[in-house]
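So the structure is just underneath, and the comments pick up after that.
Apart from one protein chain that is not included, each protein chain of the complex appears where it belongs.
Here the chain labels run A, B and C in written order, and each chain numbers its own residues starting at 1.
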Amino acid sequence: MSLTPRRALAGAVLATLLPLTACSSDLPEGPAASGGATSQGSGDGKKKTGDQSKFFVQADYDAQLAMRAKQPTGPADKPWEQAIDPQPVDTAAYKKTGQYHLCFSNAATDNPWRQVGWKTMQAEVALHEEIAEFTVLDAEGKDDKQISDIAELSAKGCDALIVSPNTTATLTPAVKGACPKVPVIVFDRGVQTDCPVTFIKPIGGYAFGADAAEFLIDEVKPGGKVLALRILPGVDVLETRWSAAEIAFDKSELDVVGVEFTDGDAAKTKVVVSDYIQRFGKIDGVWMDAGATSVAAVEAFEDAGVPVPPINGEDQQDFLQKWKDADLTAVAPTYPTYQWRTPVIAALKILKGESVPKVWNLPQPKVTQESLGDYLKPGMPPLHYALCGCEAMPGYPQKWGGK
Amino acid sequence: MGLVLRMTGIGKSFPGARVLSGVDLEVAAGEVHALIGENGAGKSTLMKILAGVHTPDEGTIEIEGRALAFGHPLDAQRAGVSIIYQELTLLPERTVAENVFLGREPVRRGLVDRETMERTTAELLASLGEDSFGPRDLVRRLSVAQQQVVEIVKALSVDARIVVMDEPTAALAEHEVELLYRLVRQLRERGIAVLYISHRLREIFDLADRVTVLKDGAKVATEPIDRITTADLVRLMVGRELTDYYPPRAQRPPGDVLLAVRGGGNDRLDGIDLELRAGEIVGVAGLQGAGRTELVKALFGAEPFTRGEMTPRRPRSVRDGIAAGIGLVTEDRKSEGLALHQSVRDNALLVARARKGRAGGTVLQLLERVRLAPPRPEQEVRYLSGGNQQKVVLAKWLTVAPRVLLFDEPTRGVDVGAKAAIHELVRELADGGMAVLMVSSELPELIGMSDRILVLRDGRIAGRLPAGATEEAVMELAAGS
Amino acid sequence: MRRTLPIFGVLAVLLVAIAVANPYFLELPGFLAFVKRAAPLAILAAGQYFVIVSGEFDLSVGSLVTAEVVIAARLIDGDPGATWPVIALLLVLGALVGLVNGAVTTFLRVPSFITTLGMMLILAGAVFLWTGGAPRGALTEQFRTFGRGDLGPVPWSVLILLAVVAAVVLLMRADFGRTLVATGDNPGAAALSGVRVPLTKTIAFVLSGASAAVCAILLGGFAGVSAQVGQGLEFQAITAVVLGGVVLGGGRGSVVAAIAGAFTLEALFTLLNLYGISGALESAVQGVILIAAIALGALNLPAWAARARATNATTHTTPDPTHAKG
């Protein structure tokens, strides 16, 4: 079997390395993005919960935990318009008159959270008749596709480009490429460049993780066995949640007996939890990095015929319902879906020349025993997220699948 | 004449079975050496060892004095061994030239040298007087006969010192056999040694210089052909005298008409008129492509008639045919007859089960009836000899007691002993009141078995002959000369 | 048979290992819990067995399970009265999907690998088009009992599994089963023996679809509504069947062994959890075991033949025209 194929392939490589010198390039200027060091975290290996993920950034962590206490500015009844210590940026440069053409590169609509958010954003767009056109490309969770989508959109003559990046590091070049052509608004996940006009996000994952962990530390007696359930590794927004929890747990008296991945699969979650119940006889607390499978976790305890320990979920209806029905000791930190309204609002502000925060930190409330009543909306689908900020919007609740 | 092949003390065992022991074989340059023996006698194994497909447990092989390395067909090929297998070994989706040079493509500057390939192929085709197709035609497009020619070209294209032919005439009709004879003699003149494996004793007497007989994995004799008779050979092979090779014909006159066709036709057949009566065996002769298989498949409903009258009602599908009491013993057991990995039982009951009907009697009785020995219902059929496999196919049909049974080459690839047994079975069924239609390329068998003979040509019935017609008469009608 | 024996050995070893790590497993409730958790996959594997032994693939069962659960949630929508009608509907729907798979594969002669791959996409897309992206509605307690509840000491899902096993074993001993295997082994010969090959294969697909429906009922019951219940189940089911020594390409292997394969897979997952193998390595271990098991099982048969048969069987169901005599 001759060498020909390999030689041919090698030739192909060279052939493509040559034109690097010439030709037009869509590659943004400036230093290339860095995915950061690849060493498996830095912290000392003695921690009972294992090393810190490389996603951990002390500064962000401190900032987010501090933000939880701060009073946001803006209309109290519209958290999606509020901001925590905003640094306004001048947007006069982008001022335009008349009708606007907004574009949106969406990472995906492949999970309920994004579904609720996406519906909310569409409703927000419908509220503003000055938006003449709203062009959307769905990357279906493919980085490569989103890169092309962004390139395509920035050539479509949009007045503003909203981006919800599929991953942080990998979308950075594409966003850099778009910035010079059109005002860019990034939300949910960030990118490793400050070229977008504004970056919109709730306080963030550290706050989420910490809220949940602190709740358990308060509720579970010292020495109690805590099981941590994570969806999957490698998702930055989830890694930060766990990082914060790790820190909290390491400081606490609690004994984290296990950290398991559930792939967000309810059945697997239930299996894992019941295995732990069998193995340790008693689990005193459950920490979850996302609410998707918290009901399954609760049921695992019920089916095993043991009391449900303190647990955290998220603002999904099925969990809130369970909480109420089973009268759980629980808390639901949130990653509010109302953040999907803000980018549209921001885009309009920018195009009207009104200033917007450089980093738009949205408040990130948590559902507690007290506020449970306000957030539990009967008639909404089980995987609806309560903090959609959509109750007052036209088409509610049917548009969100409620009745 | 120099010795080309010397095999000494070849022995080989497969899990649970000793197939060859201490076999010696010598073939000289320019000699046609016939190798015969019943199925299971070890012919194919011996050949596969020579081909490098199997590695012998003991013994040595020398080609022109050089010891042959084993392990892969390539080694044998390099040593100048070329094999023409019974089943065609061609790739339908590749061109003739690509097939001829498969595994030995000529290379120039690291690349396949198409020009040479196609030129050489064209020359070889020409040397065989074959002009109906060219090197660039896809094999898929060729008739079976044409593909056989490609096989032979393939063998010639190697500078072979010895050519092994395993049942080369199996897929050929009489006149094509003539073509093959010519080729074999050409090989002999070129000083190539030919090892010729066949069940058809006549061919052996036509072609061979010497004959070696295998029995139960051992060599029983090697004789010059002119010092031996058919009877001797049969005795040597089966170890007993087979005086009357074919069972006696029907004693009673044929009974009522069980199947009749008037003007039957489809895209391959036309104007078929025939009647099959209880108790008679009707032979069908014809050349390759004359429409023999098409005829039985049409009667059976597998490739139905689109025109004409038929009683019972013209079958539109296999199930129609079976429902009408017709059964078909196909030509190719492996691809059309049996589920090789299933047990004898499951194969025997397949038809009955497909009809949700119960088999008449137990499986054992059934196997008794077809004289399957030993009758092991749980054995996987792929481990059975050709003859026994054919008996299982027969048993499959007996479960539903058909009134008409169609045989397509009933003894293809079946050894002499089993042949006789199957011939007797067929006759028994006829005597038992069944109507039998039997296609065969083997004229002696056809003439020996049939109560009357239909000759097909170009999809039509070219003529009808009484029992005991001569081969010449049949060939005349078949070839239309 | 010879080929099916290894799996029972492997399964036994795994079960012992589990028992060592977790004595509770030896008590009835512990063991039943394990069976209960394995039931859905076992049932799905049983269905997949029919398709594989007939020489085809069914890649659509995964998204079929998801679709069924989502549909159930939306149609039942918390109304106890709707439970039984919807369950009936789910079974019909599963069978219907199988029917389409089978018909397209046999009558339109599309390789089942592609047919069911297409069906996988279609189902996943269609069901969420219908519900507007995310599941809505809710399941009732009655519905969930089958996957969650017990009858006395025995979980419903175990009983259902037993029923299914009994049914498929009988089916495989019946005429249908035997002809199905023969069809997978040699479609040509089967056809010429009067077997309705397309029909037989289609029934296999229908059974697979129906088993997916049952699996969905158990999983939905066990874990509730979720947008990704069925994710990856098709590969798990095929893996289980093959672990059971059933040959891809058809004609060989027993349904009991296929079900044992499913249990083996489930036992493996349990074991990995028990020994606290990190979620990360889990799939790696699974991969190794898979290859190892098949390699051991396959070493004693001519693999080329097996592979060739497999690939052929998945494509042209008719004997190659070039082999027919003129």
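We adopt the following convention: a residue touches a chain if its C-beta (ideal position, glycine included) is under 8 Å from a C-beta of that chain, and two chains touch if they have at least 3 such contacts.
Going forward, contacts and distances are computed from a predicted model.
When the listed names "NADH-quinone oxidoreductase subunit L", "MrpA C-terminal/MbhD domain-containing protein", "pH regulation protein F" or "ABC transporter permease" are checked against UniProt, the chain not shown comes out as "ABC transporter permease". Here is the thing to keep in mind: the chain we left out touches A, B, C in the whole complex. Listed residues A:S148, A:Q321, A:S355 or A:T368: the one in touch with the omitted chain is A:S148. Residue B:P92 is the one among B:G59, B:P92, B:G271 or B:G325 that touches the chain not shown. Looking at A:T170, A:T329 or A:T368, the residue that reaches the missing chain in the full complex is A:T170. Interface note: of A:K156, A:R279, A:K352 or A:K377, the residue touching the hidden chain in the full complex is A:K156.
Residue positions on chain C in contact with the hidden chain: 104, 108-111, 113-115, 117-122, 124-126, 128-129, 133, 235, 238-239, 242, 247-249, 278-288, 290-291, 294-295, 298-299, 301, 303-308, 310-312, 314-316, 321, 326, in rising order. Summarising the interface, chain A meets the missing chain with residues 1-2, 4-6, 8-9, 11-13, 15-17, 19-20, 22-27, 31-36, 38, 53-55, 108-110, 135-138, 140-145, 147-149, 151-152, 155-156, 166-173, 177, 232-236, 239.
Mapped onto chain B, the interface with the missing chain covers residues 51, 53, 72-74, 77, 83, 85, 89-95, 98, 102-105, 107, 110-112, 114, 131-134, 136-138, 140-143, 145-146, 154, 175-176, 287-290, 457-458, 478-480.
Here is the rule we use: only the chains that are shown with their structure count from here on.
Each chain gets a centre from its C-alpha atoms; the one nearest the centre of all protein C-alpha atoms is C. Inter-chain centre distance (chain A to chain C, centres taken as mean C-alpha positions): 35 Å. Chain B and chain C, compared by their mean Cα positions, are separated by 42 Å.
Computed centre separation for the pair chain A/chain B is 71 angstrom, with centres defined by C-alpha atoms.
Listed for chain B are no residues, as none touches two or more other chains. In chain A, no residue reaches two or more other chains under the touch definition. Those residues of chain A that touch chain C in the complex are listed here as 109, 111-112, 115-116, 118-119, 232-233, 258, 260-261, 263-267, 269-272, 274-275, 278-279, 292-293, 295-296, 299, 303, 318, 381-384, 401. Residues 22, 24, 30, 33, 37, 40, 73, 131-138, 148, 219, 222-229, 231, 269-270, 273-274, 276, 279-280 of chain C are the ones that touch chain A when the two sit in their complex. Interface residues of chain B facing chain C in the complex, by the touch rule stated above, are 88, 90, 92, 139-140, 142-145, 147, 171, 288-293, 302, 318-319, 322, 328, 330-332, 335-342, 346-347, 349-351, 353-356, 396.
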